[in-house]
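So, subunit A:
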Amino acid sequence: MPLVKNGRITTDLFVHVADGAELPGDGDILISAERFLADPDILSRRPGKTGVVWPNNRAVDDLVPYLERLAAVALVFPTFRDGRAYSQARLLRERHGYDGELRATGQVLRDQFVFMSRAGFDAFEVKKDADADAFAETMKRYSVFYQPTGDGRLTALNRRMQLRHSESAGQ
Partner candidate 1 sequence: MYAYDELDRTLINERVSEFRDQVKRRLSGELTEDEFKMLRLQNGVYLQLHAYMFRVAIPYGTLSSKQLRRLAHVARRYDRGYGHFTTRQNIQFNWIKLSELPDALAELAEVGIHAMQTSGNNMRNVTSDQWAGVAPGEVEDPRIWSEILRQHTTLHPEFSFLPRKFKIAITASEHDRAAIKVHDIGLRLHKNADGETGFEVLVGGGLGRTPFIAKTIKPYVAGRDILSYVEAILRVYNQYGRRDNIYKARIKILVHELGIEKFAREVEEEWKQMGHGALTLDHSVVEEVRSRFSYPPYEKLPHMPDELKQAAHDPLFERWRKNSVAPHKVQGYSIVTLSLKPVGGPPGDATADQMDAVADLADRYSFGEIRVGHEQNLALPHVAKRDLPQLWKALDRIGLATPNVNLVTDIIACPGLDYCSLANARSIPIAQELTRRFANHDTAEMIGRLHINISGCINACGHHHVGHIGILGVEKNGEEFYQITIGGRADENAQMGALIGPAVPYAEVADVIEDIVEAYLALRDRPEELFVDTVKRLGVEPFKERVYATR
Partner candidate 2 sequence: MTSPLQQKIKITGPSMVTANRTSDGVVIYRTAKQGWSASLSDAAIVRTSDEARALLAEANADDVGAVGAYIAPVELKDGGEIKPGNLRERIRSKGLTIDLLPA
């Protein structure tokens, strides 16, 4: 499964470690929320970076105390039709100021890339190779956005108000 990060297909340096499995001695790992919360000291104990796979039915509040030290948070789309992780992503980015890697996992498909990016995801475990190849192209689909999110894109309203100000300034 290709990983797209910062707009490009890249090698995934993180290893998904299943709950029962032994942790590798070094290297970057992604572990479940349950495993992490049972042993948050793991952050300082291992040489590699730690990321958490956070389920979409648990409030992200429980993760907030650790955000500064986490290298990655992976949110889950069990199917692309289940949109809970969009809210979690926005809360992490916009309310809790999380600025590490925010990864989309699960059924991650081309036609949701723009929504995910706007909600704050910057890494994508893409289900299909063809979709990963089309990432850059797909991100260019839209140039107009109505809603303000934390993604820095100007909204239609911002642009209209700017236009208005520049028009009135020019008079």
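General remarks:
Just so it is clear, a residue touches a chain if its C-beta (ideal position, glycine included) is under 8 Å from a C-beta of that chain, and two chains touch if they have at least 3 such contacts; residues count from 1.
Quick note on selection: all candidates are chains of the complex that A comes from, given by their letters.
Remember, it's a predicted structure, so these values are computed and weren't measured experimentally.
Evaluated over the candidates 1 or 2, subunit A touches in this complex the candidate numbered 1.
Those residues of subunit A that touch candidate 1 in the complex are listed here as 59, 80-84, 86-87, 90, 95, 109, 111-112, 114-116, 118-119, 130, 141-149, 156-157, 159-161, 164.
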